[in-house]
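Of the protein chains in this complex, one is absent; all others appear in place.
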Amino acid sequence: MSEAVAAAGDQPAARPARTRNRAEYGVCVFLALVGVVVLVDALQLSNNRTGVDPLGPKPVPVFVGSLLMVLAVALAVAVTRGSQGEAEAGEDIDLSQPVDIKTVLLLLGVFVANIVLIDFLGWVISGGLLFYGSAIVLGSRHFIRDLVISAALSLGTFYGFAIGLGVGLPAGILQGIL
Amino acid sequence: MESFQFLLNGFATAATPINLLLSLIGVIIGTAVGVLPGIGPAMTVALLLPITYNLEPTGAIIMLAGIFYGGMYGGSTTSILLNTPGESSSVVTAIEGNLMAKGGRAAQALATAAVGSWVAGTIGTLLLAFFAPIVTRFAISLGAPEYFAVMLLAFIAVTAVLGSSRLRGFISLALGLTVGLVGLDSVSGQARLTFGIPQLGDGIDIVVVAVGIFALGEALWVAAHLRRQVAEVIPVGRPWMGKSDFKRSWKPWLRGTALGFPFGAIPAGGAEIPTFLSYITEKRLTKHPEEFGKGAIEGVAGPEAANNASAAGTMVPMLSLGLPTNATAAVMLAALVSYGIQPGPLLLQREGELVWGLIASLFIGNTLLLILNLPLAPMWAKLLRIPRPYLYAGILFFASMGAYAVNGSSFDLILLLVFGLIGFGMRRFGLPVLPLIVAVILGPRVELQGRRALQLSSGDVKGLFGSVDVATGQFQLSALAIVVYVIIVLILLWPLIFKVIRKVLPAKAAAVIEEISEEPALAVAEHHHVEVTQTDEGPSRTENTETPK
Partner (left out) sequence: MTIVVGYTPTPAGRAALVAAAGVAAERNRPVIIVNSSRGDALADPGFATPADLDWARSTLEEAGVEFSIRQSVRGREASEEVVTVLEEVDAELCVIGIRHRTAVGKMLMGSNAHRILMDAPCPVLAVKAVDHD
C-alpha cells in the first residue's frame, strides 16, 4: 500500500575519479619499486656462461625487471589518460560503499595473531582463535555458538588431517594431551 | 587402438575403493562449494591441495578433478534457483534457467542442466581420451625451439586476449614472472631474489601463491566490501524432465558440447565464450523463439553442455602439453608439481597410470554427479543459508592450515599474507589474476626451454627459430616455430590491426566483427540493474544488485 519501487540505471561510481586515479599511481610506484629490486638483485649475479648454459642466469631477471619498469611508465601514462582498473565485482561485493578499512585491518590482525601464536599454542588453539576471530570481525554475533563451531573445526581438522592424514600441523602447548 | 586398452587399465585404477571414495568426496565437496557464493573451484582446489599431500598422487588428482567438475554443477544449480550465479561460466545458464524457475519449471531446468552436463562431460572425456595421446605424440616431436614458441604463445594468449585491459594483463604477467624467479636458478645454481632468506631458496611454493591470491585475497576483498543481500531462493522438488523437454534438449546438448570442447582446449578460450555462443546459437535455431526471455529450455541445455565440455577440453593441453588454460587447471598443474610430477609432453608416457586413471575417473565422477544432483538439488540449495562470516572465516582457516602444512613452517603463513595483500590489491586495481598464476607456473619452464634451445645452438639466437638437423648437420628453420611467432605478433598487434580493418573493410563486415566482440558486454549489461524498494516512512531501503562475476 505504501511502497515505491524504482528502477535505476547503472551502479553508482565508487568514488570521485581523481582520488581513484591517484591510487592507481600507487600501482605504478609499486611496479617500479619491484622492478628496481629485481634489477638490483640481477646485477649482482655473476653471469657464468658455459657451453651448457649459453644464456646464463642473468638475462631473464634483467628482462623482467626492465619489463616492470616499462609497464610502470606505461600504466602511469594510461592512468593520466583516464584509464582505470575496474575493481572486481561479485555477488558478495558491494562497490557502492566506501572501503571498510576497519574490518580489513581487524581481519589482518587476527591473521597475524595466528602466525605469531601457531607454533606456540598449536593449531587447535591458534586455528580455532583464527576462525572465531574472523567470524566475529566479519559480523557474526552468536558468540557462544561460534566458539563451539571454532573448537569443533580446529579439533576436527587436527584429528582428521594431522593425525589421520599426517598433514603437518603443530600441537603446540597441547603436545601430549591430544 | 592401444588407447582403448590404456583406458580400460585406467578404469581399473580409478575403480579401486580408495579412488572411488576420493572421487565421491571430491565431487561432493566440489558441488557444495560450487553452490556457495563467492568461492570458485580454483580457490577450492587451491585450499584443499595441502591436504592431499599425503595421498597417492593418482588419488589426489582424482579428487581434485572431482572438485573441478562438481564446482560447475553446483554453480549451475545456484544460477537456476537464484539468478545469482556461483560461477562466472554459469551466468548464461542463469538467463533462461532462472526464468524457467520463476515460471515453476525449476525441476526441468535443473534436470536439463544435470543431464546435459553429464552428456557433455562424457563425450568430452571421450574426446579427451582420444586426443590426449595424439597431441602428446605431436608434442613430443617438438624440439626445444618449438616448445618455447608454443609456451610463449600460451603466455601471450592468456594475457592479451582475455580481460578488458591488456596493459594490466601484462602487469599481472610481469609480477608472476618475478615470483617465478625467486629461488635457485635451476641451471647455474645461483640464488635469485632470495635476499639471503634460506626458506626462499627453494622458491615460493605455488600453492602458497595460489591460496594467498585466490583465497586470502578474496576474503580480504569481501571483508572490505561486504554486501548484505538476501536473494530469493526458488523452492524446488526433485529435478525431472518430460519427454518433450528431452526432445528439445538433446540437440542443444550436442551442439553445446561441440562448441565448448575446442574453446576449453585453446589457451584463453575459457568457458564464458562458448556458453555465450551456445546461447546465441540456440536462440537462432530454436523452434520456440517466443520462449527465449521467458524461460526456454534450450537456453539452459546448450550453455550447460558447453560449460562442461569446456572443462573436459581444458584437460587436453593440461595433460598433454602441461599448459593450463584456466585458473583451475593452473592450480591442478601446481598440484602435480608438488607431488614431484613434471607436467609436459612426457607426462602421458611417464605417468600413464595416473593420467589414464584420471581420465577414467572423470567418467565415473560425471556419473556420480548426475546421480547425486538429481535427487539432492533441493538439499544443495539449503547450503545457501550459511552466513557469510562463517564462509570467509572458513576460507581463512583452511588457507592458513594449508599454507602451514606445505612445509610445516609459519614462514609460509607470512608469504600467504603477502600474497593475500597482493591479491587484494589486484582486485582493487583490476589486475587479472590468471596471467600471474600462469606466469608463476610456466615462467621458469619457459626460461628453461629457451635456454635449452640456445644451448643446442651453442648460443646462436637462431636456436630459437629452428634446430640443427641431426642427419644432415644443417640448420633448419622450424616452420611451426615461425608460424607460432607470427601468431604471437598478430595477437600483440591486434588492436592496431582492428583499427585498420575498421577503416578498410565495408561498414557491414566491420559491424559484424564489432558485434561479435561486443555481445558479451551486452549480456553483462542485462544483468546489471539496481532495484530500489522504498517504504513510505522508514529510512531503510533494500538494495538488490545482481552483478555477474
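Order of writing sets the labels: A and B. Residues in every chain begin at 1.
Rule of thumb we're sticking to: a residue touches a chain if its C-beta (ideal position, glycine included) is under 8 Å from a C-beta of that chain, and two chains touch if they have at least 3 such contacts.
Everything numeric in this text was worked out from a predicted model, so none of it was measured.
Touching the hidden chain in the complete assembly: which of B:33, B:321 or B:381 does that?
The single option touching the absent chain is B:381.
Hey, which chain B residues sit against the chain that's not shown?
Chain B touches the missing chain through residues 37, 82, 84, 227-233, 381-382, 384-389, 533, 535-538, 540-543.
Where does chain A touch the missing chain, residue by residue?
Its contact residues with the unshown chain are 1-3, 91, 139-142, 144-145, 148.
FYI, only the chains that are shown with their structure count from here on.
Using Cα averages as centroids, what's the distance between chain A and chain B in whole Å?
Once rounded, the distance between the two centres reads 21 Å.
Spell out the residues on chain A that touch chain B in their complex, using ranges where they run on.
Within the complex, chain A contacts chain B at residues 2-11, 23-24, 27, 30-31, 34, 37-38, 41-42, 45-46, 48-49, 51-57, 60-61, 64, 67-68, 71, 74-75, 78, 83-97, 99-101, 103-104, 107-108, 110-112, 114-115, 118-119, 123, 127, 130-132, 134-140, 149, 153-154, 157, 161, 165-170.
Tell me, which parts of chain B touch chain A in their complex?
Contact set of chain B toward chain A: 37-38, 50-51, 53-55, 84-86, 164-165, 167-168, 170-171, 174-175, 177-178, 181, 185, 187-188, 190, 192-193, 195, 216, 219-229, 387-390, 392-394, 396-397, 400-401, 404-405, 407-408, 410, 413-414, 417, 420, 424-425, 427-431, 447, 450-451, 454-455, 458-459, 528-537, 543, 545-547, 549.
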